[in-house]
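The complex appears here without one of its protein chains, the remainder shown in place.
Presenting subunit A:
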Amino acid sequence: MGRGGSRAAPAAAAPPWHALPDEVWEHAFSFLPAASDRGAAAGACRSWLRAERRSRRRLSVANCYAASPQDAVERFPAVRAAEVKGKPHFADFGLVPHAWGAAAAPWVAAAADGWPLLEELSFKRMVVTDECLEMIAASFRNFQVLRLVSCEGFSTAGLAAIAAGCRNLRELDLQENEIEDCSIHWLSLFPESFTSLVTLNFSCLEGDVNINVLERLVTRCRNLKTLKLNNSIPLDKLASLLRKAPQIVELGTGKFSADYHPDLFAKLEAAFAGCKSLRRLSGAWDSVPDYLPAFYCVCEGLTSLNLSYATIRGPELIKFISRCKNLQLLWVMDLIEDHGLAAVASSCNKLQELRVFPSDPFDPAGQVSLTERGLVDVSASCPMLESVLYFCRRMTNEALITIAKNRPNFTCFRLCIIEPHTPDYITHQPLDAGFSAIVESCKGLTRFSVSGLLTDRVFKSIGAHADRLEMLSIAFAGNSDLGLHYILSGCKSLKKLEIRDCPFGDKPLLANAAKLETMRSLWMSSCSLTLGACRQLARKMPRLSVEVMNDSERACPLDSLTDESPVDKLYVYRTIAGPRSDTPSCVQIV
């Protein structure tokens, strides 16, 4: 700056770079979309800290108790899009006590106060009430995106408030929420002048919607790209909806089942033929192989296919998937079986993500022929495969070693062998060698779930090799404290660790207390922990919140329990907000 160049006239001295006004830095930081980059910039010096935080537009709070809503709003006053997550992941499987917490209300209240220009709000695993939704509708005049994932506590009355109040709404995305049906025709509350919708997802809603109202809404929202229906929409209505919105990119069909009628088939086929932009498809398809050919015209364009709620099986399913040559994402039930996955392996070479869900998770025998064979085939033939979630009933070390060799590019590998403690079914050895091979080969692995019979040895490999691992899930594995010690003393990038039913005790927890502050959270249930260790941990690490939960039947005040008392559930997380004040009686903060 100002060096070299003409010396004809004395130019005014340019300010040194570090004294540039904040607006310049704010503009520079606007080119750093990744939160981690912005965070790094903020750590460089005070003026960058100030400029960055005052200009940050997107905020992601991965643990709603890590900071208070007031802190967040004060520190980042210019936020336009916020995402807040609440309950621990194991809440999805019923392991977290029901009234544990994660209320969205304090966040909505703080946002209403401090972020009047807020445009996007996303909550995951939180309790969102109708009052929250009413407040959102009333507080943000330019509100555009509402995304609720795995939330509960609200009803169609809250949705009515959103529909009526959010003039500029672009996205209403409801994923896997528990929504109380108050029989309110919330869809009717979008005014006739309202045309801005781009995404409408109400697939998790259990009640009926007024189909005529839906049709009119879809007709006037010419920019609608994503439409995911619920089970109440019959097939013939689906056909007419699609004719009104041929521009759609993502479709959730809702319940796709009906007796075969040739004219309904023809209607559907014609409707799909009109959807030239359709790329993502999902829905609950029940045994309607006769209708699958109606989709054939869209197969080649599909990049994403979610059949995880579909109970179709057999040759029609395979014929259908084999036509989807450009699939990048496939979620399917184990009804596809090994030979179906072999077809996927040969047809869908662009596959990046595969999830196979159990159709009968509680049947120990399993009637379906889905084994390690399917996963081996897909990982051998799909060079871009990097994310897998696979439920099966048997596995071998050899298969895992082969998979690891074929696919060193895995970033997410989650294998769930349904019966706990299942060994290699051929050698009867633990599956240590197989899972170790995955972690040694896949240098970019960020998410890992292990299962089957496993000793401490596998954890030694994970601790030593999984340098980029951020989330690890362990169940029914390990022999001793060493297993947990290997993980906590290794795994440089570990953020979330969730463990259930493992023989891990107090020692590795206390020996690695400092590690816990470098992580977002730790969940341990049905392990061998005592209250004394939790007390020690809490004393040693004041910036951790140590929550202890026992069966709500035996809710006794903590003070009356001895150090030797076993702890059934432990949840530890770092926080700058101090102990929360909204714990139910079954949760105690040590």
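As a working rule, a contact is a pair of C-beta atoms (placed from the backbone, for glycine too) under 8 Å apart; a residue touches a chain by one contact, two chains touch by 3 or more; residues count from 1.
By definition in this document, contacts and distances are computed from a predicted model.
A.B. asks: Would you mind picking the UniProt name of the chain not drawn here, from "Globin domain-containing protein", "Auxin-responsive protein", "Dynein light chain Tctex-type 1" or "N-alpha-acetyltransferase 35, NatC auxiliary subunit"?
C.D. replies: "Auxin-responsive protein"
A.B. asks: Touching the absent chain in the whole complex: find that residue among A:Pro364, A:Pro542 or A:Pro557.
C.D. replies: Selected residue, touching the omitted chain: A:Pro364.
A.B. asks: Quick one: which of A:Ile418, A:Ala466, A:Leu516 or A:Val572 touches the chain that's been left out?
C.D. replies: Selected residue, touching the omitted chain: A:Ile418.
A.B. asks: Check each of A:Trp48, A:Phe476 or A:Tyr573 against the chain that is not shown and name the one that touches it.
C.D. replies: If we include the chain that is not displayed, A:Phe476 is the one touching it.
A.B. asks: List every residue of subunit A that touches the chain not included in the displayed model.
C.D. replies: With respect to the unshown chain, the touching residues of subunit A are 90, 92-95, 98-99, 127, 129, 150, 152-153, 176, 178, 180, 204, 284, 308-309, 311, 333, 357-365, 369, 391, 393-394, 416, 418-423, 425-426, 428-430, 453, 455, 473, 475-476, 479, 500-501, 503, 552-553.
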